[in-house]
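Here the complex is missing one protein chain, while the rest keep their positions.
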Amino acid sequence: MTGGFGRILRMLSATVLGAIVAAGLLADLIAPWPYERQFREFTNAPPSSQFPLGTDDLGRDRFSRLLHGTRISLLLAVVAAVLATAAAAIIGGLAGYYGGRWDRVVTDGTDLMLSLPWLFVLLTVRAMLPLDVAPAASVAITFALLGLLDWAGPARIVRTGVRETLDSAFVLAARSRGLARPRILLYHVLPHLVPVLTAQFWISIPIFILAEANLGMLGLGVTEPLPSWGGLLRELESQSTAILSLSVPLWLLAPVGVLLAVVGCFQILSTTEVTS
Amino acid sequence: MSNVLRGLRRILVLVVVVGLLSATFARFAPGFDVDQDQLDARRSEDSLARLREARLSDGNVVQFYAKTLVGYLRGDLGFSRSMGQPVGDLLKSRLVPTAMAAGTGLAFAWLAGLLLSLIAVFRQNRFFDSGTAVFNGFLLCVPASVMALLLLLFLGSQGAFPAGIAIGLVLCPRIFQYARNLFQQGYTATHVLAARAKGLTGQRIFLGHVLPLAAPQLISLGGVSVSQALSAAIPMEMILNSPGIGQLAWQAALARDLSLLIMVTLVMSVAILLANMVSDLLVHHLSREQHS
Partner (left out) sequence: MKKFLGPCLLLPALLLALGPQKPGGELRLALQAEPRTLDPHLAADEPSDLIRYLTSGVLIRLNRRTQRLEPELATSWKLSDGGRKLAIRLREGVKFSDGSPFTSQDVVHTFQRLIDPARNSPVGDGFRPGSGHLACQAQGDYAVSIEFPEPLVSVEKLLDGVAILSSGSSQPESAVLGPFYLAERKPGVYLRLQRNPNFWKRDDRGTRLPYLDSIRLEIQRNRDFELLRFRRGEFHLINNLDAQAFERLKDESAGGLLDLGVSTDSEQMWFNMTPAAPIPAYKKAWFRSRNFRRAISEAINRNDIVRIVYKGHAAPAAGAVPSSNRFWFNANLKPPAHKPSAALARLAQDGFRLQDGLLKDSAGHDVEFSILTNAGNKSREKMAAMIQQDLKAIGIRVNVAALDFPSLLEKISRSFNYEACLLGLVNVDLDPNLQMNLWLSSSSNHQWNPNQKSPETPWEAEVDRLMRQQASDPDPAQRKEAFDRVQEIVAEEVPFIYLVNRNALAGVSPALENVQPSALWPQTLWNAERMSFSSPLRAGSR
């Protein structure tokens, strides 16, 4: 509608997103310090030329940690979101398409997935991993688990969408014209699912990033000294009194800012897709 | 009516499966047969042995199922080891805060989510669109604990109501995102474009064409959002000190308190299954009406 503004906004979003991804990928080159190095004489330091975003409780450079955290979290969260969305699409899609017994099995399965206490499965998985599992492997496993466990809700919605589409006049028409099943799925059903799947995909990314940090309670997720966005965001918790008096030093909010930029840019890019 | 009965029968079967599976999960989770009391340096070896014995009496899962089932049939919900109270009493006092919190959260999230998405599709305004994108992004990006702190700051209290608002803030962006995407798609559908070309008013296009297209999936989302609200209740009730089922679930899990845990899981699963059943029935009903 407001074409010029939309285009500029889109380009801007793409640039910001590209810059963040590039910064994450090139963390080793850009980061001024190793992410685990503790400058014990400079704990909780404010930003300076030496430490662009200051240092954390243990004197580690926040900027370097943010860069490395970006690489790990962004990459893995996207992979996990793809995993969850694909599982939802395939499982929900098949149930909706074939109906009958398939449908019953899948709905029962999704309902079980939604009701069971998965916490214990996560605990058991952690117990089966060795204690000296490398920090990077631990994060990767955590995101994989998140991706594998969080498809049931969207699968249910996908299933409804597929059933509706199959019952709709134009698919009935296509069927009566004798169109092959795969073609119907690809050209008529899938486009109808795009809004649900994109919604799920974009929401999943920040949710997974935060969930990774919460799984730290169970011994999953990132371990010292590796940084992740979730872990960096959780450091905000220790600023509770500052938050309560609304006097959080701005540089501490950098991880929220970057995550927000990523999610916002994704959103802007995705809405353009849908409307155009 | 027969659909409802069939649905209820299915729920009954699923609930039994959930109970069996969750007991099994908990039984085989690490740390089931240990107790923090075992680190008590005052305890003698005899006393430690007795503690272990008591702990392992729940150890055989099959026996435990049988014992628990018989108890349930007699109306005895068991005794919570970690809280030192009968499970029935614990649940009774805690159902209301969670029902209130989840109810508040769902109402808030659906109202806010639908309203925002409606504005987004009605007023195709880039600024507004980016604005809501950023706002939703913010809600998605803030850790639950920080959100709870901010709520405490603005509402000045803790308990079921703030926990409800917190749940609402967690769910709102999800509902917004789904609803907006679905509505937007509705507007691009061919027959809606045709209706537009015929010069129908915005309201009539929305109510007559866009909403019916989006409704089934939104109703499904409605069912699923109940389970999302209940899982959001676990951290929010913990952080905002609301003595509900979610808080109980977390404590039971950390203490590996089998009797309590199963009952909490069952209560939650009944709510989730009922919500999904109702949404399925609604969708079914709608599509029959539409196609008849």
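Descriptive notes on the structure:
The chains carry the letters A and B, assigned in the order they are written, with residues numbered from 1 in each.
One rule holds for everything that comes next: a residue touches a chain if its C-beta (ideal position, glycine included) is under 8 Å from a C-beta of that chain, and two chains touch if they have at least 3 such contacts.
All of these numbers come straight from a predicted model, not from anything done at the bench.
Which of B:Ile205, B:Met238, B:Leu258 or B:Met277 touches the hidden chain is settled by the complete complex: it is B:Met238. Screening B:Gln247, B:Thr265 or B:Ser279 against the full complex identifies B:Gln247 as the residue touching the chain left out. Here the missing chain is touched by one residue of B:Gly7, B:Pro30 or B:Gly71, and it is B:Pro30. When the full complex is taken into account, the listed residue touching the unshown chain is A:Leu123, out of A:Leu74, A:Ala88, A:Val106 or A:Leu123. The chain not displayed touches subunit B at residues 29-48, 50-51, 54, 82-85, 89-90, 93-94, 148-149, 152, 158, 238-241, 243, 247-248, 251, 254-256.
Residue positions on subunit A in contact with the hidden chain: 36-38, 40, 43, 57-59, 123, 126-127, 131-135, 216-219, 223-225, 237-238, 240-242, 244-245, in rising order.
FYI, only the chains that are shown with their structure count from here on.
Residues of subunit B that touch subunit A in their complex: 10, 14, 17-18, 21-22, 25-26, 28-31, 124-126, 129-130, 133-134, 136-138, 140-146, 149-150, 152-153, 173-174, 177-178, 180-182, 184-185, 188, 190, 216-217, 219-221, 223-224, 227-228, 235, 249, 253, 261, 265, 268-269, 272-273, 276, 280, 283, 287, 291.
For subunit A in complex with subunit B, the residues that touch the partner chain are 1-2, 5-6, 9, 107-108, 111-112, 114-117, 119-121, 123-124, 126-127, 153-154, 156-157, 159-161, 163-164, 167, 170, 192, 194-196, 198-200, 202-203, 206-207, 210, 213-214, 230, 233-234, 236-237, 240, 243-244, 246, 256, 259-260, 263-264, 267-268, 271, 274-275.
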